[in-house]
Structure formats: structure tokens, C-alpha cells
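This structure is in C-alpha cells; I'll ask about it shortly.
What you see is the complex with one protein chain gone and the rest in place.
Now for chain A:
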């Protein structure tokens, strides 16, 4: 017996020393165990973290290897052996709770011993008998010895495995390192991709490498250049549906796949691209964040060219390729945008100049070159002063109104004003001449909304200014030359009407009155045009003095009373306290009612404004009740309301240091859109109701300019069909 034991032990040490991996340990080891202990089956489980993993088994069929590892939480005989470090002997397995169903079904007795070396349990070894058996102590001692010998061998095998694993990791790291270097040093994406694909192909000892990118338009995966070792035609023909073959599977599922034998569907895809010689494939998705751009392939004409381990490294490397593909996409987009910008900049007629935060020129477009005479190359990196004529003009890159201190260095940051247009600038040409320019300055911002410079759009307005000047002169001459004849017509008509030229019958009188009215309209138009011309040329002057506003209003009402009476409109003027100062229906009671409201304004201008505003109120208020009976043709609001009586109310209000005059009519009113444009030049409300009303569309613009010159404001409140209230303010004297 002792001989047998010694033989066994010497055999086992020899086996353990020669074993390179677990199977090469187990096979001979089990023969010895079988012989020595007279058992039917045996197995080894090793301890991997908190799992007992069955590594080898013999004498109990293949099924046992498919059973899952046993976690510590599940316990069982093997775990109790690991925990206690002592053998377990079971003579009747049926009476015990045993994890393995295979064992429970086929075996009767067992012995499980721990595998311990240097005080560390590396796993358990078990032997089984089909018939009931009571193991002798010496058998168990021998088994423990064998198990511990095996433990030494396992630790040594493990170390080799670890070394092997490290070596593999090392090569992965090297490959990655090589890739990263390629990615970071090359800016040409095609070349970068080519070297990545080539590198990966070589690492896996394959023949070809190619990317298939997903085309959103036709929903196909298409091979794309650069490809490694593929012909143009192969690249063109290598395409498949996004669910076709191994490429489609990898793309759809987003996982790397290995094909050591080509399936029919993949075969089909490959043969279309004339690559039927391919026998094994590695394919991995190109994923960037949540998006899958396509797949990368490594192809080999050898069967079984790839090992299971390769898949992991391939997966890691392909993720690097995905980053490059994505960057190249982004770069191409940016490049396209840049080319578009370039095309845009060179096609526009305005000069475009861009400066950085140090006022250095970074861009001048073709039109800018033409206008200024400079070439972009000459200006790049130079200070913007070279083109800005800073000696005599307002700060062009600033807030428009600020006066330039003589240098563009102090450009205020225009971050508050997004844009800034101005006509009043001059720029320098290359030959030193100065030209008037219209400038538009806007800040340039980066993606984080940080100001990184300014863009200046400019155009030469020399010609425009000349035309403008001519236009003004023409208007001025025309209006002056028109005035005298109009005055003459007016005078002669008046002489006819007042009988200076002999008797006039009533019909002639009526016709001449009509001509007089037409002539007056002409005179008003000329006056308006003259006023516009003066205001625009800054030739109008206001001389504010302390003046009584109530008096001006009363005078204006008297002046317009004939017009108001003609339309049966009532005009009422009341004081801030609500007392009636003037009423067209009752003659004024005399001076007692007059309350002086003193404002600081130019009396003649105030008269002009009042005549205009009250005149408008009369014009735009439909005729009152008595009038409608006679003038059925007129389109009036009051046709719906028999009780309608046109009324114009003028009231005063004191607000802070200002007097506000309200002129309220019961006229046709206007919508919000009209209110916005009302005070602009030549604006007239054009509706059916206003067709009969004459005017130049200049009156309110003139009023606004004049009131603003006197530190006042003018505004309107109105609603369609509800009448309008025009208000203006003047400072209290």
C-alpha cells in the first residue's frame, strides 16, 4: 500500500511540474487518482473571487461542465470545505443537499477536499463513487496530499496565465498607443484612417480592412475610402442592407462579431464585391456616443484566422477608428461651412472687414479690396486704424454717438449693442484718399458667446450722398419756385371773390371757392415739403419762450372753426380742472374763463402743431348728424348710429414738469400697425374711408420733429372705429 502511495506521489509531483495548463494537469492526475483511490469520477473547482468555478471533470459526462459556477451565497458542500479547510465525506449523496443535479442523479458517495498551498485555498477537488462506499482515513489523507500537490501546480499554471494575459494587454496598449499617435499627429483624415485600418489589419494578420458607413439616404451600409488592400471597384461594390450578413448584424446590434466561417448571407455580400476569397471576418461597430456611424471590417482569406481573444482588442481599436471617422465628418462639415462663408463673402457687394479683439485685421473680402484698394494680404495682422479715418469722425466701432478720441484702441466692447449701423463715417483708401462710408459693426462671438472680435460691413456712399444732395436742392428749388405762383393764384382768386374785378354771380363764386380750396391744398403740400427739407438739413430753428398754451389752443380752434362747422363737428376745449375754456357750440363767455397754462415752447411752432393735429382730427372724423342728411354718398361710421355726433375734445393735463395736451376725436381710428408707422415720413392710412381725405403724409412727421426739438413727445392712442387721441407734451415754463 505504502508503495502505491509513494508511486502515486512521485507520479503526481512529476505531473504537476510538467503541467502547462489545467487540462494537461488534470488528465494524468485523474488517472493516478482513479487508480489509487478506486473511484468512478472526479472534478476540480477553483476559487475565482467569490465563485467556485468547475474547471475540469471526468467520469460524469459533458453536461456537468455546463452547470453554472457556485456563488458563496449558495453554499453547499464545496463551499463548506473552502470555509472550513477540512474534507467532507458523504456516503449517501441522496440524503444531502447537493448543488449539482448531474452528481445527485449519478453518484452515491463523495469526498471533497480543499486544495491548499502556502495557507491559501485555491479550490476544491472531489472524487465520486457510483456505489455506496465508506472511505478509509488513509484514502482521505492520500487524497488531501494529492489535492495540495495539485494546488501548487494550479498556482504555477495561474501565474503563467497571468503572464500571458499581461502580455496580451501589453500588446493592446502598444497598438492603442500607436493609434493615438497616428490620430493626434495627422491632420489629413483620409491618411489617418488609412493608417488606422492598415494597422488594425496587420495586428490581426489579416489581408484587407475596410469601413462601411451608414448612408441615411438609401439606408445602406457602404464601403468607403480609404480602404486597405481593396480595389476601387471592390470599395464601390462592397455594400449591404443595414441588417444583411455579419456587417448588418454588427451594425444593428452594435456589437463586435467574429466569423471564422462565412455564412451564406455574408458570402453573398462578399461575392457582390468580388471578395469570395474571404474566409474569416472581424467586424465591429463604429460608435460615437449613442450613434453608430457604420462598421469596420478586417478580412482574411484564411479560415479561422481570428481567435476569440482578438475580438476584444479589435473592439477597442475600432472605437478609436470611430473617433477619427467622426472627427473627419465634423472637420468636413466645418470645411464646407468655411467654403460657403468664403463664397458668400466674396459674392456680396459690401466690403467686409473682420478684426480680432486686439483690433487686428483678420479678413477683408473681395468687395472690400475693391472699395478700399487694399489687398487682404497687406492688411492681415495690421491694426484696423490703417483703414479707419479716425481723425475727424465719430468712433466707428463704438456706440455710434460717442466722439472718437483719435484711436481705435479704445473701441468699447459692443457686446451690449448687437449691431450698430451708421452712415456718418469716412474710411481711408490705400492711396490715402478719404471716402464717406456706411458702416455696420457687429460683434463676432464664439460658441460660448464670448466676443472674439468684430465684423465691419462697409460700403462707399460717395455717390449716394451726391444724389441725396441733388435731391435736396431740387426739392428746395421746386418748392420755392412753386410758392410764388401759388401765392399769386391765391391773391387773384381772393380779389375775384371780394368783387375787386366786378360783380360775381353765385355760381362763379362757388367755382372760384373750389379753385381756392384746391390751391390751398397745393400750398399746404409745398409748405410741408419745405418743412421736411428744412428739418432734414437742420435749418429749422425753434426759439422756446414762456407762452400761454391755452391761448394758442383757443386761437387754433377759432382758426379751424369754419372747417369744423362745415362738417358739423363740435369742438370743446377744457382746462386741467375740467372747466370748458372754449366750445364751438357756445360762443366763449369772455376772458374770465381763461386760465393761463404756461409752457416753454416756440409759439409759431406750437400753432403749426395744433393746426396740424386739430386739422387732422377734423379731417378724419366723419361729418356730424346734421350733415349726413345732405351727404348720403359719404361713407361714414355714423350711418350705423343715428345719434352720432362728431366731437373733438381738447384737454390739458399736468404731469410732473410737463403739460400734456390731448386731442381726442371720434373718428375712424386706426389699428396697431398703423399707429407704429404713423409718425414716419409720407405715411398715410390707406383705407376705403380715407380715400377722400387729402394730405401729404408729412404733417405728423413734421410735428414729431418739431415737438422733439422743444423737448416734448408726441404719441397716439387709438383703436379702429373707436377714434384716436393724439397727445403731446411740452415742458412747463
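One rule holds for everything that comes next: a residue touches a chain if its C-beta (ideal position, glycine included) is under 8 Å from a C-beta of that chain, and two chains touch if they have at least 3 such contacts; residues count from 1.
The criterion applied here is as follows: contacts and distances are computed from a predicted model.
Visitor: Under which of the names "NADH-quinone oxidoreductase subunit F", "Putative membrane protein", "Alkaline phosphatase synthesis transcriptional regulatory protein" or "Xanthine dehydrogenase family protein subunit M" is the non-displayed chain listed in UniProt?
Guide: Hidden chain, UniProt protein name: "Alkaline phosphatase synthesis transcriptional regulatory protein".
Visitor: Pick from A:130, A:241 or A:483: which residue touches the chain that isn't shown?
Guide: A:483
Visitor: Based on the whole complex, identify which of A:604, A:671 or A:720 touches the chain you can't see.
Guide: Residue touching the chain left out of view: A:604.
Visitor: From the listed residues A:157, A:211, A:530 or A:581, report the one that touches the chain absent from this view.
Guide: Missing-chain contact among the listed residues: A:530.
Visitor: One chain isn't shown here. Among A:495, A:518 or A:719, which residue touches it?
Guide: Of the candidates A:495, A:518 or A:719, A:495 is in touch with the missing chain.
Visitor: List the residues of chain A that touch the chain left out of this view.
Guide: Interface residues of chain A facing the absent chain: 480, 483-488, 490-492, 494-495, 498, 500, 523, 527, 530, 534, 539-541, 543, 604.
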